[in-house]
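Working notes, structure below.
A protein chain is absent from this complex, but the other protein chains hold their places.
Up next, subunit A:
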Amino acid sequence: MSATETPAAPGVYIGQRVPRKEDARLLTGKGVYVDDVSVAGMLHVAFHRSPIARGNIKSIDLSVAKQLPGVHAVLIAADLARYKVDMLSFFLAAPVVPVPVLAIDCVRYVGDPIAIIIAEDRYIAEDAAGLITVVYDEEDPVVTMDEAKTGALVHPQTDSNIAAATGTEDPDEELEALLNNAPHLETVEFKHQRIAQSPMETRGVVSAPQGAEELTIYLSCQGPQLNARWFAQAFGMPQTSIRVISKDVGGSFGLKGQPWREEVATVLASMLLKRPLKWIEDRLENLTSACQAREQEIKLRAAFDKEGNLIASHAEYSINNGAYPQGADSNIAVMMFIWGAHKLPKFDFYSRGWFTNTVGLSAYRGPWAIESLTREVLLDRAARKLGIDAVELRKRTLLRREDQPCTTNMGLELEDISPAECLDVLLTKVDVTAFRIEQAEARKQGRYLGLGIATYIEPTAGSTGIAVLISESAHIRIEPTGKISAVVSTHSQGHGTQTTMAQVVAETLGVKFDDVSIHEDDSSRGGYGSGAYGSRQAVAGGGACIGAAKLLVDKIKKAAAHLLNTTPENISMREGIITVSGDKPQSVTLRDLADIAYGEPERLPEGMEAGLEVQFRYRPPPITMTSAAHACIVEVDADTGFVKIKRWVSSEDCGVMINPSVVEGQIAGGLAQGIGSVLMEQVSFDARGNPTAVTYKDYMLPTIFDVPTFEYNHDASMPSKADGGFRGVGEGGCIVGPPTLVNAIADALAPFGEIKLEFPMTPTRLLAHIEGRPEIAEHAKPVVAPVPEPTVATTPTVAPVQNVFSPSAPQEQIAAPAAVQIDGNWKFVLSTPLGPQAFTGRMSTDGNNLTGVFIMNMDEAHFTGTFKGNHLVWDLKVTKPMKITLKYEAHIDGDKLLGKCKMGIFGTAKLVGERIP
């Protein structure tokens, strides 16, 4: 920490370990989760799902199911077709391929919902689901990313299985030369297993139509406001007619950021039947049909000089998007943060997301976390090879506070990251030298101890570029009773925001914490906000509460000064008592003031509105960075391959803490998930795409026995630039946990050579490494389920898979092609890393010059360029989300336009255009 800055001192409430307001309710079984909601006349929903991963539906027989007593309806896609629904990503963008609510004509993964059954109770609904007969033309599924690269198209209307891509395939020759000629080139390449988010409460919805035009939707979600907006936009209904209520939620971790197929089908069926409907996902459905995350492969190369300084690096990355991802993704954030905290002169990358016949991709706590795992493992390996201590190598390559502000080669503007400073603090808590002595002694006895260290930075409370994540709102009222109600656009799935936001409001207002209640469960109560997403609530929600409370303090002071014949500067408020300072001290209660404000507003200063209520919308800084360094010590049993975590120390810069216990709870929860992903969790499929870990017997979650007691150090914390000085901590544990643990295991087993990066690191795998033999289980042929009968080749003939933005071949124009019509109106779709962007435009020509305009969101962007024949080239300068020149290149073929857009560091995006009248 620099000499001029000091951490903020704790306040009356901010910074205190205040017990959580929620706990009495939640710990005594009095929480209200979706399954606790019952509405008069409510019916129950079950789904009939595909038992195969890929095939065409030849016929569906619902007749037997419909006749079962107690069944009210059995609906398939055609029955819901009267409603036009545009399934959207979390960012409210249209998907790359249309996502059907229920399967239409074909199924694309095991668990694909085909029919929705509505019955008196769930038992009958499940009985009926078992009475539906579907006949398929089964096809060979595309299960793995390797199969996606060469196999049949998952979505026949696409030109490849690439769901999304960023970066460029073309090697940068200068970069390649730097890598290949460097004194040391380190390469890390591995696959990360698929993970199920595994919230304790599964997905669920109760949808209750209120007349023909209004819907009340009880939803297990991450934020009622965003979900109400999602439904409104997807259904084309005014948002005010959709009310989303989400009182208590038992975990989400990214899974419930938005509604998906089953929730939407339930809501549509309730509209169709005009009856309230309930669907509660069971665990089998959750582990097979809820979206999943993390199935990735990465190759990272980094070149070092002899002193261990970074010269250049390149990353190649793929992520399995499944059949219907909640937003097709190639995960640009991996590339933004992989070297975001390091001194690295040159970096380039190529990322792709792949469609497969598996359940779709959704967010999971720290969706880009593989960057830290890859980098930190690479640094440790490079350190061992270069003969430089792993801590020293980090010190040489990490940016320090004094190196900032600076901009990374990925365009990230850094002001106050501090992983190096966190590492300094960490090293005062963990005696590395003493550990090395202990480790050497232990090895003599055949005991294998290891120390792992990792650092990371975490972007929190992002407020740039993504429209749904810009701001949060707080409405605060001093009620006529003198108590304080705050409606905040935060939302808790265990985050404790009803406590932390109350701490912020009580502190800023100067009232008792017990007098403040926070309401965040109902979209009809407050203003728009995204809820829990991207570690934003402390920063964005906290800032909104501060802003609103300050406005209210201002009004209270003016009103009180007027009533007490003094000036606002002489008024202060503490614990709800308003006091006049000076030689004639007097005081009134907030309740007294509220009586006047609501009951006798004529006594307020002239022009002041009646009541004591305000609202404020806060936009935090573009990104608030959190940093940390962690260390863990493990012992690996060389007889059994078991890993015992003996100690785990965290040192983080989490800014001003609202409630240290809540901060530590977030870190611990993320670390537990990180430990699970390293040691035991794995979603797996057989060769036919059947999930093979469908209960918690086979999908192994860490228990209290697997998670150690963590030691926390907040000494490196400095206030952020956001109002309140808070930083987010929601995802960090899940990001830094895996590399810390993997590095510790690698260190412990270093006498046996570098460990193979195979996840999860089961006892079987580690023991095979220790004994230097192949790990048999993993090389065994996967069990192949018998195929009913050989299928006739129903797969359309597919050209070799092409990269979506393969560079257009240079074409010599021999003669100007006849009648190339450029001038006129066009509509375009640009496939950006945030999802497809649709817009319209006009182009006109003059000689060989091209001028044009793109029109999107009532905004015009003008450009000029050139053309030759049907080949067009133009540049477009934009300032949002950052200053960048977009370089376009396109071909026109009749009324179609096909091209690409080079977006600087964000790689290249595909552009498709079509002439419109």
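FYI, a contact is a pair of C-beta atoms (placed from the backbone, for glycine too) under 8 Å apart; a residue touches a chain by one contact, two chains touch by 3 or more; residues count from 1.
To be clear about the criterion, contacts and distances are computed from a predicted model.
The complex appears with one chain absent; UniProt names that chain "Molybdopterin dehydrogenase" among the candidates "Na(+)-translocating NADH-quinone reductase subunit D", "Lactate utilization protein", "3-sulfinopropanoyl-CoA desulfinase" or "Molybdopterin dehydrogenase". Of the listed positions A:Val432, A:Met700, A:Ala750 or A:Val912, the one in contact with the omitted chain in the full complex is A:Met700. The residue from A:Ser38, A:Thr187, A:Thr567 or A:Thr692 that touches the chain not shown here is A:Thr692. Remark: the omitted chain is touched by one listed residue; of A:Val377, A:Ala768 or A:Leu850 this is A:Ala768. For subunit A, the list of residues touching the undisplayed chain reads 122-123, 126-127, 130, 282-284, 639-642, 680, 684, 692-693, 695, 697-698, 700, 702-703, 705-706, 762-764, 767-768, 771, 773, 775-778, 780.
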